[in-house]
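Heads up, one of the protein chains got dropped from this complex, but the rest are sitting where they should.
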Amino acid sequence: MENKFKRILYGGDYNPNQWPKDVWDEDMRIFKDARINSATINVFSWARIQPAEEVYDFQELDEIVEMLGRENYDIVLATSTAALPAWMVKRYPEVARTDYEGRHHKFGQRHNACPNSPVYQKYAKALAAELAKRYGSNKHIACWHINNEYGGECYCEKCEKAFRVWLRKKYQTLEALNKAWNLEFWGHTIYDWDEVVLPNALSEGLENDKTAFAGISIDYRRFNSDSLLGNYVMERDAVREYDKETPITTNLMGTFKGLDYFKWAKEMDIVSWDNYPSYDTPWSQTAMRHDLMRGLKDQPFMLMEQTPSQQNWQPYNSLKKPGQMRAQSYQTIAHGADTIQFFQLRRSVGGCEKFHGAVIAHVGNEDTRVFREVKQLGAELEKLADTTLGAVNEAEVGIIFDWDNYWALEYTSGPTVDLKYVEQIHQYYKYFYEHNIAVNMIPYDADFSKYKVVVAPVLYMVKEGMQEALEAFVEKGGILVTTYMSGIVDQSDNVHLGGYPGPLGRMAGIWVEEIDALAPEQTNSVVFNDGEEAAGRLVCDIIHLRGAESVGNYGSDFYAGSPAVTRNQYGNGIVYYIGTNMNEDGLGKVMEMAAGDAKVKPAVEIETGLEITCRKKGGHKYYFVINFKDDEIEMPDCFAGCKDMLSGETIRGGEILSKYDVKMICVEERV
Amino acid sequence: MENKFKRILYGGDYNPNQWPKDVWDEDMRIFKDARINSATINVFSWARIQPAEEVYDFQELDEIVEMLGRENYDIVLATSTAALPAWMVKRYPEVARTDYEGRHHKFGQRHNACPNSPVYQKYAKALAAELAKRYGSNKHIACWHINNEYGGECYCEKCEKAFRVWLRKKYQTLEALNKAWNLEFWGHTIYDWDEVVLPNALSEGLENDKTAFAGISIDYRRFNSDSLLGNYVMERDAVREYDKETPITTNLMGTFKGLDYFKWAKEMDIVSWDNYPSYDTPWSQTAMRHDLMRGLKDQPFMLMEQTPSQQNWQPYNSLKKPGQMRAQSYQTIAHGADTIQFFQLRRSVGGCEKFHGAVIAHVGNEDTRVFREVKQLGAELEKLADTTLGAVNEAEVGIIFDWDNYWALEYTSGPTVDLKYVEQIHQYYKYFYEHNIAVNMIPYDADFSKYKVVVAPVLYMVKEGMQEALEAFVEKGGILVTTYMSGIVDQSDNVHLGGYPGPLGRMAGIWVEEIDALAPEQTNSVVFNDGEEAAGRLVCDIIHLRGAESVGNYGSDFYAGSPAVTRNQYGNGIVYYIGTNMNEDGLGKVMEMAAGDAKVKPAVEIETGLEITCRKKGGHKYYFVINFKDDEIEMPDCFAGCKDMLSGETIRGGEILSKYDVKMICVEERV
Partner (left out) sequence: MENKFKRILYGGDYNPNQWPKDVWDEDMRIFKDARINSATINVFSWARIQPAEEVYDFQELDEIVEMLGRENYDIVLATSTAALPAWMVKRYPEVARTDYEGRHHKFGQRHNACPNSPVYQKYAKALAAELAKRYGSNKHIACWHINNEYGGECYCEKCEKAFRVWLRKKYQTLEALNKAWNLEFWGHTIYDWDEVVLPNALSEGLENDKTAFAGISIDYRRFNSDSLLGNYVMERDAVREYDKETPITTNLMGTFKGLDYFKWAKEMDIVSWDNYPSYDTPWSQTAMRHDLMRGLKDQPFMLMEQTPSQQNWQPYNSLKKPGQMRAQSYQTIAHGADTIQFFQLRRSVGGCEKFHGAVIAHVGNEDTRVFREVKQLGAELEKLADTTLGAVNEAEVGIIFDWDNYWALEYTSGPTVDLKYVEQIHQYYKYFYEHNIAVNMIPYDADFSKYKVVVAPVLYMVKEGMQEALEAFVEKGGILVTTYMSGIVDQSDNVHLGGYPGPLGRMAGIWVEEIDALAPEQTNSVVFNDGEEAAGRLVCDIIHLRGAESVGNYGSDFYAGSPAVTRNQYGNGIVYYIGTNMNEDGLGKVMEMAAGDAKVKPAVEIETGLEITCRKKGGHKYYFVINFKDDEIEMPDCFAGCKDMLSGETIRGGEILSKYDVKMICVEERV
């Protein structure tokens, strides 16, 4: 693999256009103090750089680029197309979106362009081309940043027509479409492509987030993701025409539901994303999101945005405590980031993000706690130079994450409204996180043979080819863990007939006859073979063994004593099936069996409560040891005597890490 | 009375059109095993049988009818008009509905036709006629099923115009309309029929379920119920033209708020309904709904739909436990059903109901618990043959249920938002249910003289003629129980002036001066004359005796010591008035007095916790004894020695019923 950058980009969103010139000089002085070496510019300036349909005005942007170049910044240059200029909406109202309620919008907010608007496409593409023509050869441009946080939906007539074309291309015949969507149900059979309507509150939509025909709604989501991806590709190609080398990205948003990021990543030179945990987000969830973002291309990524301290758009925007931003930044690098970028460098004076944290606060100077922390981190990163750039995160465990599944599972009507995809995946991820076992978040069509263990929680939708791939993986000795609500439907959301879990049944050695749903006030329990018990909630599969053995049985209800968790030898491998949503102890017990069967190795054998991660490069292992717990924790003995790359000091035996303390250790890799 | 059917119809919704032909044969084989003898077909096939405006295609339906006929099924033939074909909405967008928010809908979902659309009317009627012409003489057609679960509202311009016509017919003059709706309030007086607008979110609607003018909104509900009823009658008449004999129905939904079912039932040959209790619905509420559905025509009814086990559209769709479906089915028969039909016979492969339970599960064979339970019940019902068909449920107690009241009470602004009509009625029903006292749910204009006790909870709206009818009933010795929030308004939602409870005041012998509202955290209490106390909530009437005696007084607040519950001798009868929403004990105490005064007889004298119901036919009494409690319960001694018609075994003294156990006993009626 080749490194995208020469140093860790350290900087973030910078909007000098919102400020008078004298502030620019002050910015340069202060940023230098913090070792800031990069700035993301031109993110929301369309109206400024194209003040009218026939006029471009790059004078100010030239000055900004020139200033940053002079200071040797790595510039991340955005294309400004994520918010329409007012004049365009006024002249061409069609460029605005029509929402889920069927309301056509006026000018306002951002992410407001209909992706299938020819007007939008024309001007967005032209702008990207103009920018590339002008700045494509500037050696300070380190990365192109197309648009910003793509997302949202449009239900206008242009999209409806485009949807029909998309469908015709996919299904070829109306017969195929009627079958895929099972339109015979409720007599929805169509006889003309033009009878297709977009699924929103005026058609198939039920309440806000359900649908009468999941097949239609899932296809709409695929189409919408593709439409926005089309916008991205269009701008990317326009840029590439004038700049053949600089990496091109757009900033993603972790487990954001709207877009199939695995598909997107194929079109991106490098993945970048914006990390905004809440005050109560578990650190394991943030770690999982990093791993997912890394997993999109199985390559290092850019941390395009994080806040130095506070957000503004969450209900309760707590400050980051001293050390927290630094710990969060190293966690990011530990999980594969090659950049640390903030939103934003200077706190804005007005608009709805004026309370969003920034490197320079409203006070306007460097005499703040937050700045000092940014500065400390800057000095450390400068010292690291290119050490970790391009380093690899290796994992023996893969967890399948699939946007089709995400959509399908959350659209489904029954058996319970409480199944949330990300929450479900996170429960399984967490086990490995807490045991310092590296995980790759992988797509449904990954090369499973790279892993000892593949975990496929709530693998509701099993698409064509997956059965064969997973069976082959297990046959050759792989360990597969799957759960309730798996193997139910195919790619069109039609049920795999013949009994649950459908295509997974043979390898799991079971048949699930019924799926009970438990209300929030109800629990069952799992009694393991060793007598230990764990609570089960949400759903309870009633399982019949078809070759598998039971690992634990239900403790109550009419199916008490029947298998709740099973284990099946299949070829040289093993399939675990978990029939109910167990509490952490129960789940951990099963994962431990699976990890044990596979002889999966943690980063460090001793469990301490510290997050310990490892990246490898050039024959070296770089360990990141972080304390995210409230208690003080002792470093594992194995690191005693090693040097902490951040402080330069040698780690003592029994050395204590306080909350948010970080150590980074380099160890020679033994082959 | 004449029986509608020759045997208990046992079957349900069947959609072979959604399946390949080889599945049809398998269905027939499996259904036979379960003694299924009936299928409801063609419920949602409009697009299939009329693929274009000028084309009918009955080939597949012919095959289905032929197959079922060959197997000697009693076919319930639906008309398929409850979901528009896509082509119709595309060609005639006006057929779709305009919702409460004023949004005109596109193609999607079901129950989507504007009832006043001439296009819809034309094609629905034509389709019904075509079906009747083709299948009307087929002897296997046991019942016609018009449309499906009529409901929903439309606020389009066509409906607005139709509403004006409906009003002109009802009120004749604008003066009468202005007076009925009290339009002088807020200066809403109108001078032209065309000034009337439908009451939705764009006009008189307040929030989602309130209104500035209840008079308008209640009339709109009456109009909308009539509009949909007009659709039903139109199809019914079209069918009747070609089939003079087969009973015609449409499936109702218990206490569904949208339609005045008493008015609908007059147009139906037999009532049918769909029974979908939630996992936490009290069994007494299900019983009440059965009694209401029976009460619509005071005749046995069809259970058109229930699920063999699971639903999909509730938040938490629990399985039915072993025995539960059977117990629920016998409860249904006990309360007056002559059929047991499921939705559906085979679980569908896609669409939003794919997780709805069915006789044949996704596994596709008969080797399931649910199938075995269906089969056991089928065998039992086959044995019963026509024994209970047409049998009568007799009751000495009538509870008034009135849709106008339902609407008016829940529209009213003040004194509290917590008055829910069905919940209120159920509280009073429950007393009788738990004492094995049969109840008829009766309309406001019932022949009260058939009853010893009439209960009229929250009889908010007292329409013309009711005062006279109720006074006559009491004068002749009847016992009337009524409550807070009764006698307040007339049929137009205008207050009966002169003091609450208006027309009920004279017979109740009281005057209610004020109605206090209690917030959820507040309670008062009722101190009965014997010193016992019961909590009172929701509202507290401040009552003055005008001839009545106090049965219990308030325990606190400034009206402590004043009457909370009263009893008045009126003619040869008695009127009880309950001034506050008491807890179960307090309410039970008053109901016991009333039942005692009337010497009402329970099905069986001993209270055990079992549900005991009785139907009569041909000189025989059929007792249904069901245990819906978690505990084991002893059978009443009076049944010792009798034969259980279901098991064929003799009931022992002290015999125990476990949860969901059912006994059915035949006893000779002593004249």
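Observations on the structure shown:
Chains here go by letter, A and B, matching the order in which they are written, and residues are numbered from 1 within each.
The criterion applied here is as follows: a residue touches a chain if its C-beta (ideal position, glycine included) is under 8 Å from a C-beta of that chain, and two chains touch if they have at least 3 such contacts.
Computed from a predicted structure; not experimentally measured.
Summary of contacts with the chain left out: across A:His356, A:His435 or A:Arg537, the touching residue is A:His356. Only one residue from A:Arg369, A:Lys383, A:Lys601 or A:Arg652 touches the chain missing from this view: A:Arg369.
Only one of B:Ala201, B:Val233, B:Ala469 or B:Cys642 touches the chain withheld from this view, namely B:Ala201. The residue touching the chain not shown here, chosen from B:Asp33, B:Glu101 or B:Asp386, is B:Glu101. In the full complex, subunit A makes contact with the omitted chain through residues 15, 17-18, 44-48, 51-52, 80, 83, 85-87, 89-90, 103-110, 279-280, 309-319, 321-322, 347-356, 361-364, 368-370. Listed for subunit B, the residues touching the missing chain in the whole complex are 101-102, 181-192, 194-195, 197, 199, 201-206, 210-215, 412-418, 489, 492-500, 511, 513-520, 557-558.
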